[in-house]
Structure formats: C-alpha cells, structure tokens
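Just one protein chain is left out here, and the rest sit where they should.
Labels A and B are assigned to the chains in the order they are written; within every chain, residues are numbered from 1.
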Amino acid sequence: MATTTSSDHHLPKQGWYKRNEIAITPWLFLIPGMLMFAIYVIYPIIQSFNISLYKWNGLGTLADNAKYVGLANYEKLLFRDGKFETALINNLKWLILYLLAIPAGLLIAIFLNQTVRGIRLYKSMFFFPFVISQVVVGLVFTWFYDPQYGLFNGIIGIFGIEPVNILGDRNLATYGVIAAGLWPQTAYCMILYLTGLNAVDPEQVEAARLDGAKGHKMLWYVIIPQLKPATFIAFVVTIIGALRSFDLISVMTNGGPFGKSTLVLSFYMYEKALGEFGLKMGYAAAIAVVLFLIMLVFIGYFLWSMYQDEKAAKH
Amino acid sequence: MRSMLKASVAALATVVALTGPASAELTGDLRINLDTSNPAPRATMEAMIARFQAANPALNITTTVIDREAYKTQIRNFLSADAPDVLTWYAANRMRPYVEAGLLEDVSDMWADGTTIANELASTKGAMTIDGKQWGVPYTYYQWGIYYRKDIYEELGLSEPANFDEMLSNCEAMIASGRKCYTIGTKWLWTASGWFDYLNMRTHGFDFHMSMARGEVEWTDPRVRETFENWGKLVRMGAFVDDHQNKDWQQSLPFLVNGEAGAILKGNFAVAPLRDAGLTDDQLDFHQFPMITEGVAMAEDAPTDTFHIAAGAQNKDNARAFLAFVASAAEQTEINNGSNLGQLPVNATSSIDDDKFLKEGFAMLSSNSPGGVAQFFDRDFPAEMAKAAMEGMQEFMVFPDNLDEILERLEEVRQDVY
Partner (left out) sequence: MFPKPIEKSSRQWQIGYQVLLPFAMLLWLAPLIAVALFSIRPDADFSTGNYWGIPSSFEFFTNYGQVINSAMPRYILNSFMITLPTMVGAVALSCMTGFALGVYKFRGNLLIFFMFIAGNFIPFQILMVPVRDLTLDMGLYNTKTGLVLFHIAFQTGFCTLFMRNFIRALPFELIEAARVEGIAEWRIFWYVVLPLMRPAIAALCVLIFTFIWNDYFWAIVLTTGENAQPVTAGITSFNAQFRAMYHLMSAGSLIAALPPVIIFFLLQRHFIAGLTLGAVK
C-alpha cells in the first residue's frame, strides 16, 4: 500500500482541521458504520457470551428469569451431548463438500462466458436458483428424493442401482441436503466467476495462445491464477454459507431422521433456542459461542492471508 | 368426558350477568393476536371478532393474524416485547413456560365455582390448570383415532378391531393382501408420539401415562418397555409403511388414498385432505383405538387450542369479556361447525355439527373415554423430554432392536429435565 502521511503538501497557516485532515477524515467516514455495527452486532455478540453463562428459557428478561450457572452449559455441550459431536462432524462434511460449488460455478461460468444473442437472459436464468426461496428449493429436492414417488430412484435405476431413501438414511441424509444446497451456491459462485472472467487480461491470454497453451492447460496455468481474487471471495462466501446453512435442513429433514442425522451446529443452536421444543437460550448461546470459535479459525486464516498480501504489496 | 350437561337456567343467567351488562359498557381498545392463519379458521375467527365488535360498537379492536409456525417463535417475542390483550396458544405443558415466566394472566376468577365457564367447560379445566390456577380459556378441540379404508376392510372381510389381538390379526390379513396396515410420516416426529400415547394409555392407563409425563416413571421401567414391546409387535410384522422417517404426514396420505395402506392413526384434521383427495365417506371410516390390557379404562388424546390474556395486556377487562364471549355456547356452536373450524366445541351445551366424523368423535369422547383425556404427547410432556422421546420413538419405529439404548438415553434426559 502506498503511504499517505508522507505527502507534505499543506501550507503553513491552516486551521486545526485542515492540518489534521488526513488523520481525522477516516474516522469521520468510519463513525456511522462503526456505530451501527457496534450497536447491532458487536454488543449483541458480547451479550451472547453473557447469556451462555445462564440457564434461561428466553422468556421475560435475563435479569428476572435466568439463573446463573457458570460454565455448566459448556460442560454439558462438550462432554455430555451426543448431538454436538454429530453436528460437528456434519459441519465438516458441509464445509468440505460445499466447496464443490466453486469448481462447478467456474465450469458454468466458462460455459456462459460468450457474447451470443440472448446471453444476458441466459445468465440471469442461471442465476435464478440463488434468488429463489430456500424453502422451495428444499421442498423440490425432498420430492425429488422421495423413495416412492421421486424421480431420483428412477434415474439411478437406469444405471442399475438399487433404490435408496436418501433423506431417510442416517448416513446419506446429510449428503442429500448438501447436494440441494450446492445448487444455489453454485449459481452464486458462477456469478462471481463470470465477473472474474471479465477481468482476465486478454493480452496474457493471447500471449499464452501464441505459446500454444490450450484447453485445460490454459485454464490451469493462465486463467485460474488470474481468477484468484474471485476464487478468494467465492471461498469466503461458500465457507460462510456452509457454516450458516440451516434453511434447507429445517425444510428437508428437520435435523433428523432420528433426531440428529443431519444436524449441524447452526441448526442445533436454532433448535435449542427457537425450535418448537427448544426453550434453552443459554445452552443455545453456548453452541453459538463454540460455533463462533470454530469460525474464528477461518477468520484467522482469512485475516492472515490478507495480512500477508498486504505485506507483499508493500514491497 | 362431556358429562357436564347441566346447562341450567342458572348458568345461562350467569352468561347474561357476565357478558350482558359488561358488553354494553366495553370501551377502549382490544388487541388480539391469532395464529389461525389458514383461510378457513382465519375467516372463522375474523367473523367471530366481527360479532363481538357488533355487540360492543364502542370497542376499538385490532387483530393481527400470524402464520402458525412463525407464531411459535414470535409468541416469545411479542409476549415480553409488545404484549397483545388476547392471544391464541395451546393447553397443558405447552403453556407452562409462559406461565412460569409470568407472561400469561391468571384467569382463575373466570373459572371460579358457579361461573358459566366453570359449569359448561368443566371437562377442559384440568388442561388449563397449572399450580392450581387457570391460565386461559379453550375454544376448540378435536379427537384422535384410527381412520381406515372401510372398503378395503370389507373386501378382506375385516371389521373394526375390539382389542389388540384383533388389531394384529387384521393387520396380518392386510399384509397378506400386499398392503401395509398403517401409513405414517414421522419426519416431524409428533405423529410417532401419537402411537406411543395410545399404546401406553391402552397398556397401562391414563394415570400411568400422566405420571410419566410428570417425570415420575423411569423410561427404563419394565412397564414402559412393555408398551414399546406392544409397539414392536406392529413394527416387526411390517405394519407401518416403509421410509416413514422422512415423510411428513401429508406425504403419508397417498398410501391410504391409493389403497396401499389400510388405516392411519391421526387427528380429525386428516379428514379434509383425504376427502379432497377423493375418498368418500363410504370409503373412509373411523374407529377408536382398541383395548390392549383388559380392565384399563379407555382414555383419548384430544388436543385443545386456547385463548389467553397476556400478563402485560393493557385492557384486561375487555380481554376477559372476549374470552367469555368465545366460550359461550352459541359462539362455540358457530365457530366449530363444519363450514368453519370443523372441530368439536368445548362448551358442553353447544351442538355438534352434522358430520360423520365429528359425531363419532364427540360420541367417543363424551361416553367412551372414562379413563381421561390427554392433550397429546408433545403438550403433556415437557418440551425437552418430548423432543428427545419423539426422536427415540422415530428411531424405534425403524430400528426396533435399538430399544435398550433408546430407553437408556431417554432416562438420562428424564433425569436432566425434571
């Protein structure tokens, strides 16, 4: 980053503001955003840490209706809760498999990156899955997998595979839900890559062509490195999406079958705090804190890589 | 259940005494939050409120209708945040957290001896009582039982089973004909607990079931195991449709409609979609869940939906007048008839709509349920216990061999919850 403070251009007789303009301006620009963010995000997060130390059903106020229990919620969650372990493993599956949306999105983006008639409309239609309500996406896939009436078993039957009940199987259900989630997420990544492809340097591509690079070699050695920024954003939004996901789970399996087969932490937290039978705000807050700590790993990685880039840019 | 047919002149007089003069004086506001979001109940409620408005022209009524599922989340918010005067909810344990958090108004005065409500709604008083006080007034309820394909039963020469052995032998015949006996979708869990309610109440009786609900019985108790073993007989013989663990109950209906299953254990709300799907009243019939242990008094599930007053309400007098209005015999007859809610009125002096299933249900609940009336598993058991138990039941219906493990797990939860 270029430095700004060294530029010494002001005249000697200026007002205090003018003299300190460069030091003050950023804060003036930051204040509204930071204020809003502090009130609505930072403070509630601190509150959540606090709530996680109480036994509270979320009714009334924390002061009147809650009982302080120290770290009991964490103790139960980490050592005596079988669902937590399942949810954690499922979260890992989500994290890994959801990343498939990135190459899938790239492939579709490459396919669509042409300038034929009506391509804008096609691009919009390919974007559609991302904007339609997740509730409906979940319903469609549920019916698609339906063992009696669904299309899925018919399709795999063509290849001689025995019918399976994906969402009813404790080992397969999570994969079924993730597959449904990949559809809108792929659309999202596709859009990011479409924009990335737009920025690919045509001269470099031409130069590579002259050197005889073609097809996947061109893609791998010339295009993908240039798409790094788009990949980075796609990676970030996909990780966030994977860790937050619960709309689909709630529609397709409700965390089940058998109470936990498709559970992930964000859904488990929701179930405990707001679910029909969950009135355990303190416990849910503890889950959230743990989830937050897991996310900190990603945030840490994210920040570290960003910091490295910043440092590299300075030299 | 409905033995309190003492609609005496005296009781009627109290209606007048309560609502008559009061209604003439009602002024100010009344804010009502409803969870009856689907078209028919919504219209029913709005018409009822319109009648109340007409009787109290000076009253300024505001009604908010909220989607039923969203309501379950929102009630926690609006009760403490923006309390309405009147709100809908459910009886028994489902209202307990709100009662204990001090968010609902104690309306014991409306249930005091000699009041109209005490006389005419006596059978529902237990469901509205927590800590010896009453916390609301019911407005509708419905029966549970076995809805079956009469035409298929007749084709196979079967009749309504009178006891568990007949139930099992009917089922064998049904399976021999290439069908399943019962359709069910346990994705949302509660359907499975309907089976547990009935099997448990038929095997050990209402009182045992309720002491379980209060956490007084260990889940590893041999009596609980006995209930599950009865259930296991059905599961192991293949009585239930396959892959029920990821179907909602609506997705389980096609089996019954297409004749691939003979019956379903369900609340009366199943009738409407079954009729819509083309089953006639000649094809579809109803019978009470049969006896299992001889000498155990029959008891039924009949979930009750209720009106409450928020503790933070601004217009509690108006709210009380509204609750009394809802419970009145005339309103109960009107809102529960077939073109409105299509359920059973809670007021003993109301009349039942001329509908085959409502009549059978009413007859069953009023004369053939001496053991008692339960609200339903997820309303009688505390939320956390109910959730864990229903998950275990779903697992049991797919993997009956896991019973020991399931019961031990539930016992751990019981020790945690109570």
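Rule of thumb we're sticking to: contacts are C-beta pairs under 8 Å (C-beta built on N, C-alpha and C of every residue); 3 or more make two chains touch, one makes a residue touch a chain.
Here the structure is a predicted model, which is why all the values come from computation and not from measurement.
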Exercise. Given the contact definition stated above, which residue among A:146, A:169 or A:276 touches the chain not shown here?
Worked result: A:146
Exercise. Which one, B:54, B:81 or B:176, makes contact with the chain that was left out?
Worked result: B:81
For this session: Spell out the interface residues on chain A facing the chain that's missing from view.
Result: 1-5, 7, 9-10, 21-23, 25-27, 29-30, 32-34, 36-37, 39-45, 47-48, 51, 58, 61, 108, 110-111, 113-116, 119-137, 139-141, 143-144, 146, 148-151, 183, 191-192, 194-200, 202, 205, 218-219, 222-223, 229-230, 232-233, 240, 243-244, 247, 265-266, 269-270, 273-274, 281, 284-285, 288-289, 291-292, 295-296, 298-299, 302-303, 307, 309-310, 313
Problem set entry | Residues of chain B in contact with the chain not shown | 33, 36-41, 64-70, 73-74, 77-78, 81-82, 248-251, 253-254, 257-258, 267, 269-270, 272-274, 276-278
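Note that only the chains that are shown with their structure count from here on.
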Seminar exercise, completed: chain A and chain B have mean C-alpha positions lying a whole-number Å distance apart equal to 41
Problem set entry | Touch list for chain A against partner chain B, complex | 57-61, 65, 82, 142, 146-149, 165, 167-168, 173, 253-254, 256-260, 274-280
Exercise. Within the complex, which stretch of chain B touches chain A?
Worked result: 72-73, 76, 79-80, 97-98, 101-103, 186-189, 242-247, 251, 254, 378, 383-384, 386-388, 391-392, 394-395, 398, 409
